[in-house]
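Here the complex is missing a single protein chain, while all its other protein chains stay put.
For chain A:
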Amino acid sequence: MASVLRFRKLCYVESAVKCTSVGYESFEIDEKLDKKEEDVLSANNFALEINKKRKQPKRQPKEWRCLDSCCWIIGYLCTTWWLLLFFYHCFPVTLLRVPELPGPGVRLKREGLTALHPVVLVPGIVTGGLELWEGRPCADGLFRKRLWGGGSFTQIFKRPLCLLEHLSLHYETGLDPQGIRVRAVPGLVGADYFAPGYFVWAVLIENLAKIGYEGKNLHMAAYDWRLSFQNTEIRDHALTRLKSKIELMYISNGYKKVVAVPHSMGVIYFLHFLKWVETPPPMGGGGGPGWCAKHIKAVMNIGPAFLGVPKAVSNLFSAEGKDVSYIRAMAPGVFDSEILGLQTFERVMRMARTWDSIVSLLPKGGEVIWGNMDRSPEEGHVCDFSKKSHSKTSLTTNNVNNSDVKRGFLVKDLANYGRIISFGKPASILHSSKLPTSDSKVFSRTSTSENFNNFSCGEAWTEYDEMSRQSIQNVAADKAYTTTTLLDLLRFVAPKMMRRAEAHFSHGIAENLDDPKYNHYKYWSNPLETKLSDAPDMEIYCMYGVGIPTERSYVYKLSPNSRCKSIPYQIDNSVHGEDGSCLKGGVYFADGDESVPVLSAGFMCAKGWRGRTRFNPSGIATYIREYRHKPPTSLMEGRGIESGSHVDIMGNFALIEDIMRVASGATGDEIGGDQIHSDIIKMSERINLGL
């Protein structure tokens, strides 16, 4: 204490001296300026002499400039910022709030709608949050923190390799690697926002809440979207939990059936669930044959990927999509540079290939659905999405096989959507007879034995490294692949992954649904290889956006840099069609919601299940609800209230209104039956599938 006092005294004395030298004279000058200059000057001199004696550092003023002005600026900015922040917080909330459009919830509440049927939300791939339960040392402190979705992805930037390791699954089993447990975030928070401000289910939840929904009659069926569907049951009992939740909600809400709202991949997950729940115990849930009829009122599929998405092909084949290839075209070398040793793509690909669920999204139904070398159901699709003119006719060279389509088409290089992967633009246009025979035998004759693995190239490991250069080129020499040969191709380039995943998923079409082999769970998520359950009162809705170009097939090339351990193929983004062509940046586009083509989303409801078919023996009613995409008119609207794109459609007011009406008791006919903007009916007619 005493020392402190002494110190203060010293300081005081010093400052006093300073005052006399600095402050004092300033006073003098200010006050007695007019009186006596002489006095002032002498005083100044006096002060100066003191200064001189005390040898004040001369440099002080200079130091002010360099660092201090910096501080000064920052201080200024900070203060202003704080002030603004303070005002922002002080203002009444309503004043600053962007005047939000009243959602359909408010309007429908005024109409007198109330919560009736409990609602189950089934999120899709990628949008669900994942959190860490057990990890390696590098993930210290992340216990029960989100690794994926929900919060910010800051951890990914902080320790990217660690995160990749934790998000990957075991390559052989498709389950947890040793010592790592990453689990789905349960509850509504699991998928309400994907990232802060980027809603997925939040808008729908909020509107449902307006008419009285809350925790007891609204459930988010969160599951680990990386696993194959049956594995979510084996590891997490996710299907059993969903079953128990639905039963509970059914009972505790006065025996009202449940309305399920799956989105994207959740659609086929729920299809799997419907089959699983009625199957007897060892493999299924043992709910008995009437379970669905008893518990489920309607399944409202949003952006359903019933028959798969072509995007999954490019993702598995070369870990890229439209967006990535654009970036590569704009800034070549960013991704390819290995200076930092990042090998981003290789790592991402390696991770994505451990996820069984992506394989569930590969196109299903083979050439019957997706078209063969020379025809496709979308033939004649006009890519100028603003005006759908079929008036212009022009010559076409390649619809020979297809007899029922006689209409001409406008563009010269007509898109052969059936060729999902072609190597080089010619291969995508030329008539099939001019192409080298695409024979699946080609795969068997190339041996993969002669791979010269040198271990000098990073540690990112993909199955491409086990292929020899020769076989890589052989694949490219094959020129074009349809959906059927594509599976062979994937089996060739990634044998282990496909072996693992094909134990859980099947992509064919059933000849005879009574074949006992279709009791196996791997067929349950394929609508073309299962029967819908016997529930004549149930309703199935296909709700999706249209009017956005959607990836449908790709033009590939061999990767130019042939260094080791890189992905040997990439989308040829230099290939463009002429105006009005559907080819852009190496990708052929069709109508859809930016991820799922109309064909995949709508076919089952338009034809496959319409009426009593062999896939729908009890004649469950199906409805198609399409929503034409309209971009947001102003920035204030955010992601738009009339959007039709795959995720943003969850904020589409028309769609929300439909869901709410059904949830509060309306039937499909009451909300207006089908609502179709696209060519889905025509397309379906072209598909020659025995029903």
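As a working rule, contacts are C-beta pairs under 8 Å (C-beta built on N, C-alpha and C of every residue); 3 or more make two chains touch, one makes a residue touch a chain; residues count from 1.
As a convention for this text, contacts and distances are computed from a predicted model.
Peer 1: So which of "phospholipid:diacylglycerol acyltransferase", "Geranylgeranyl transferase type-2 subunit beta", "Paraoxonase" or "Transport inhibitor response 1-like protein" is the UniProt name of the chain that got left out?
Peer 2: UniProt lists the chain left out of the view as "phospholipid:diacylglycerol acyltransferase".
Peer 1: Check each of A:165, A:206, A:502 or A:674 against the chain that is not shown and name the one that touches it.
Peer 2: Result: among the candidates, A:206 touches the missing chain.
Peer 1: Would you indicate which residue among A:114, A:173 or A:252 is in contact with the undisplayed chain?
Peer 2: Considering the complete complex, A:252 is the one touching the chain left out.
Peer 1: If the missing chain were put back, which residues of chain A would it touch?
Peer 2: The list for chain A reads 21-23, 25-26, 29-30, 33, 37, 41, 44-45, 47-48, 51-52, 56, 58, 61-62, 64-65, 68-76, 78-79, 89, 93-94, 97, 133-134, 140-141, 143-144, 158, 181, 183-184, 186-189, 192, 205-206, 209-210, 212, 214-216, 236-237, 240-241, 244, 247-248, 251-252.
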